[in-house]
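Please read through the structure below; I'll follow up with questions.
A single protein chain has been omitted; all remaining protein chains appear in their positions.
In this document, chain identifiers A, B, C and D correspond to the written order of the chains, with residue numbering beginning at 1 in each.
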Amino acid sequence: MNRQEQPVRPNPDHGVRTPRPRLENLSLSLGKRVRLHRLLYASGPKNGNLLVLPLDQGLEHGPADFFPNPAALNTDYPFRLAVEGNYSAIALGIGLAEKYMEQYAGTIPLILKLNGKTNIADDAEAVSPMFANVEDAVRLGADAVGYTLYIGSPRQDHEILQFQRVRQDCARFGMPIVMWAYPRGRAIDAKGGKGTLYAQDYAARVAEELGADIVKLHEPEADNERSPEPYRSLREDTAERLRRVVRSAGKTMVLFSGGEKNDDDDAVVNKVKLYMESGATGVMFGRNMWLRPYDRALGLTQRVQTMMKSRFGE
Amino acid sequence: MNRQEQPVRPNPDHGVRTPRPRLENLSLSLGKRVRLHRLLYASGPKNGNLLVLPLDQGLEHGPADFFPNPAALNTDYPFRLAVEGNYSAIALGIGLAEKYMEQYAGTIPLILKLNGKTNIADDAEAVSPMFANVEDAVRLGADAVGYTLYIGSPRQDHEILQFQRVRQDCARFGMPIVMWAYPRGRAIDAKGGKGTLYAQDYAARVAEELGADIVKLHEPEADNERSPEPYRSLREDTAERLRRVVRSAGKTMVLFSGGEKNDDDDAVVNKVKLYMESGATGVMFGRNMWLRPYDRALGLTQRVQTMMKSRFGE
Amino acid sequence: MNRQEQPVRPNPDHGVRTPRPRLENLSLSLGKRVRLHRLLYASGPKNGNLLVLPLDQGLEHGPADFFPNPAALNTDYPFRLAVEGNYSAIALGIGLAEKYMEQYAGTIPLILKLNGKTNIADDAEAVSPMFANVEDAVRLGADAVGYTLYIGSPRQDHEILQFQRVRQDCARFGMPIVMWAYPRGRAIDAKGGKGTLYAQDYAARVAEELGADIVKLHEPEADNERSPEPYRSLREDTAERLRRVVRSAGKTMVLFSGGEKNDDDDAVVNKVKLYMESGATGVMFGRNMWLRPYDRALGLTQRVQTMMKSRFGE
Amino acid sequence: MNRQEQPVRPNPDHGVRTPRPRLENLSLSLGKRVRLHRLLYASGPKNGNLLVLPLDQGLEHGPADFFPNPAALNTDYPFRLAVEGNYSAIALGIGLAEKYMEQYAGTIPLILKLNGKTNIADDAEAVSPMFANVEDAVRLGADAVGYTLYIGSPRQDHEILQFQRVRQDCARFGMPIVMWAYPRGRAIDAKGGKGTLYAQDYAARVAEELGADIVKLHEPEADNERSPEPYRSLREDTAERLRRVVRSAGKTMVLFSGGEKNDDDDAVVNKVKLYMESGATGVMFGRNMWLRPYDRALGLTQRVQTMMKSRFGE
Partner (left out) sequence: MNRQEQPVRPNPDHGVRTPRPRLENLSLSLGKRVRLHRLLYASGPKNGNLLVLPLDQGLEHGPADFFPNPAALNTDYPFRLAVEGNYSAIALGIGLAEKYMEQYAGTIPLILKLNGKTNIADDAEAVSPMFANVEDAVRLGADAVGYTLYIGSPRQDHEILQFQRVRQDCARFGMPIVMWAYPRGRAIDAKGGKGTLYAQDYAARVAEELGADIVKLHEPEADNERSPEPYRSLREDTAERLRRVVRSAGKTMVLFSGGEKNDDDDAVVNKVKLYMESGATGVMFGRNMWLRPYDRALGLTQRVQTMMKSRFGE
């Protein structure tokens, strides 16, 4: 696992099938390497896979998201789940981190989410303002920061400029960046919507080119008649679409999100398996975890852990 | 009351009924703890409840608000009332603080309101500019700052970014933040209006997630046909709605505002009682106090004090 | 006149009739006190009244304002008038100050106007950009700065934020602030216009709450059918309206402006008398002075001085 | 010519006929005085008149301006003309200065133009962004900076704020400012257009009030039915209009521009004569010079020089 001994070599097939990024093959500053190593090999599955528990829905969607399981409104619930379920990290904002993390300090890595917004206004010109910065993350002992970039929004210029400063602060402090790469806005709606392969594939590449270390994507849907070519004419199944966006992400590790709650535990486990087989480095499942009663959430977590350890370990 | 001796423990029912936040259970910097202790235990009811007298209506609504009691136009009136009525703090802006507080210095804690606007233009794209900053508060010996966040406004990105700097300055100086969490703008109007449970519940959670220490909310009204689900279908009474927003505020202490003047003293006292029973840490009543003749205002204040001390002390 | 010996006491009638602010009763930093003392007691009438000669009309209205008296286009004219007429101060912008003041240096206090605009575009979204800052004022030996705030403009957020920085610089340098508190914009037009009591009364309170030391207002007109209640139903005469806005300005000294030129000297003197009787600290008359031939302007000035000294001295 | 010995005295006729500003009568910092002396008395006509060769048309209008004389596309052409024609200064932007001036360094003073734009989009909301700053001018050894202010544009607030920083940097570095005072935007179009006496007269006064040392204006046209009063009713000839704007510019030296190319040399010389007789300090003629073949341009330059020296020397 010594980086010096395993130099990257140009792939003889010129990268049609990019292997999943491995920490030892990545060009990283020492600080980023230390913190990513902690996330990949010292917590969670500890074999290079990532299982992240996010809790930014209260800001992004409001308390409505918690109606199916009000217990999760108390942030002690997800913190307990993250610790007892042995997650790689918990991802949340500055308010929840400062208010609830004290008693869990050191027992679960923190991905500090830096920006966010409510969903009261629509997303036609979506922009995600920062409510914390990289220095906050350093101050709280976080191992990464999370940043939402609304790709293709009419205000993408604001978003990209804001991200530049985050990236540079991260370079300065050796802090890894997880980009929530979310296509949004009236232009992407006119081109098929935020969920298509076209949108997710573009998002993956943007994360790679702008300098994210990890990108959070959604499972890409098939394109539709509003999608631009060549995507509109593609006929790929789910697994092919997943592999495509992983390839477009290049050396950026991919996490797939869980989206809305699915009550079928088997279906959730199979989803994770499919994502991992497609080259993902892990998943970031929130509502599919903390909207279950605590014991079921813990049980499902353990099934995912077992699967991640047995089949996708390095 | 030693924080070390009473560590927070995850609630066995996973927080469905969050107990009211208590200072000794909160994660706070030393400076915030010192100042909040002063507000909660060294002034006002002195038993962990907060009784705050606000005076920002002259800027927000104009002198019209004072027509029922012109005496209050002279800021000596509310200062005298705050001191003689033994309030926890007075909350007002930089101009009034600098001009009127000198002779009351040290006798009444100050919550310096940092931003505000007139109501001449409508609130479709409401934004509340800063007219003072945290350093002003430190310079004036304030024990907290007040910040209005217009939740859901089309310009919420500006508001949230501006709040970030306030929160960081507060972290630097150990200054508690009271957030006036006010849903505003055309989007919230289209979703039922600023006064609904949907709006107030979301506001409570935003305060919690963005890092407020105390949040000022309004008594939530029932939702209407424009409110989003699941709120639209909820059938909760006033007490249930109040408890719900207090739960959504999590570890953020809740103050309910008094709104427009109610001439019935008993009704006002009962209102406060209901709020306190619902888990509020206190109230911030302005017009219901200083629009009364001085002696009646003082008398009403004392009734609220008595009730707060006898039934909700720690 | 020792501030320590005459502490402010809460007014027994709770401030319905606020006495005119007196320097010795105001809470002021040493620098502001020094400079205000110079304006109030060491120049002009020297008895606490202010007689200020403004010259910002060339920027605000263009050279058209000078057509009735082209001599005033040469800024030596108002400077001479200010010196020979023994004004309390002259108020103008950076260009005129730097170009014309050298030979009058030390003989007439300067109020450096910091912001302004042309009137070529309309005022629907009025905003007044800064063309100088407080450091310029310090550098030129000014005794106060002037700042125009367009109250109620759709861009009031920009205006208020900009004013915050001016106020803070003034706090740092001990520089008094004269606020030109001007209601402007399409919202105030829709609510009765910029000249009504509603508008001027609100402006007075905004100046008080945002931290102005002195506020320049216009004589309030009666409200009209577009004015909001309770103003719409008020039936007050000119003197009552003047007293009302002075009360709303609280501890902020009020200067009334002269507005357009009135050729009747007696009428002008009576106007000033009425303003002073209503509690104003002084007047800021430009066109009513420098649009007169020099000798008539000087004569009118002396009549105002005499009246100010004989009846309103402290 | 010792400034101390010739103090400015108030003009007995109160300035109806302002004499042309003379360096020894102006209030200037030492740095500005040094540099303006170099422009007025050590280069060009050397008798207090200014003959400036501008070359910003390539950016402002595109290469189309050079079609009548492609030779001028090579910036060596105007530099040679400026040196051989003994101009007071050449005025151009950062790219041309850095790329072409090296071999002429020290032989021709530079007025570094700091802002500009293309004319591809229309001027309804014209704004002129900075592409260089005062430090660039200092670094290149310039003797003045040039700044375009679009007077009356809907975005004049941006323009004026930007100019404030330029003016302050110039105060700091002792750098004279030449303002291209250009009325622009839909509001001035609605009031008669950018070329009227109303527009040019206002522009002259704005330059004076905002702190320009020299202002570049256009020959004012007669007003039209869209012009505001009192201009609309004025009946002045060209010479009267020219004298009027020079008076409005006060102590700001006026340069008139040449506008589009006029092929008649005599007409050009007569134009300059008229401008000088009207009180201008000089002219800034670009296309009327460098769109002529080199030898004709040089010849015309010499005729202008001769006229300036023989009739308007100090």
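The working rule: a residue touches a chain if its C-beta (ideal position, glycine included) is under 8 Å from a C-beta of that chain, and two chains touch if they have at least 3 such contacts.
Model, not experiment: these values are computed from the prediction.
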Checklist outcome for this item: For the full complex, contacts between the hidden chain and the displayed ones involve A, D
Checklist outcome for this item: Among the options D:P21, D:G44, D:G93 or D:P183, the absent chain makes contact with D:G93
Checklist entry - Hey, which of A:N47, A:T107, A:Q168 or A:N270 is the one touching the hidden chain? => result A:Q168
Item to check | Given D:L40, D:L53, D:L110 or D:M130, the one touching the chain that is not displayed | outcome: D:M130
Checklist outcome for this item: Of D:L40, D:A72 or D:A142, the residue touching the omitted chain is D:A72
Checklist entry - Footprint of the hidden chain on chain A, which residues? => result 7-8, 10-11, 13-16, 18, 26-27, 151-154, 156-161, 163-164, 167-168, 171, 183, 185, 187-188, 191, 198, 201-202, 204-212, 228-231, 247-248, 250-252
Checklist outcome for this item: Logged for chain D, residues touching the omitted partner chain are 56, 58-59, 62-64, 67, 70-77, 79-80, 92-96, 98-103, 116-118, 120-122, 127-133, 135-136, 139, 294
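Please note the rule applied: only the chains that are shown with their structure count from here on.
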Item to check | Self-contact between copies chain A and chain B, residue sets same or different by half | outcome: different
Checklist entry - By how many degrees does chain B turn when fitted onto chain D using C-alpha atoms, rounded in steps of 5? => result 145
Item to check | Inter-centroid spacing, chain D versus chain C (mean Cα positions, whole Å) | outcome: 36
Next on the checklist: I need the residues of chain D touching at least two other chains; which ones are they?
Outcome noted: none
Next on the checklist: Thinking of each chain as a vertex joined to the chains it touches, would you call that graph a line, ring, star, complete, or other?
Outcome noted: line
Next on the checklist: Going by the touch definition at the top, which pairs of chains touch each other?
Outcome noted: A-B, B-C, C-D
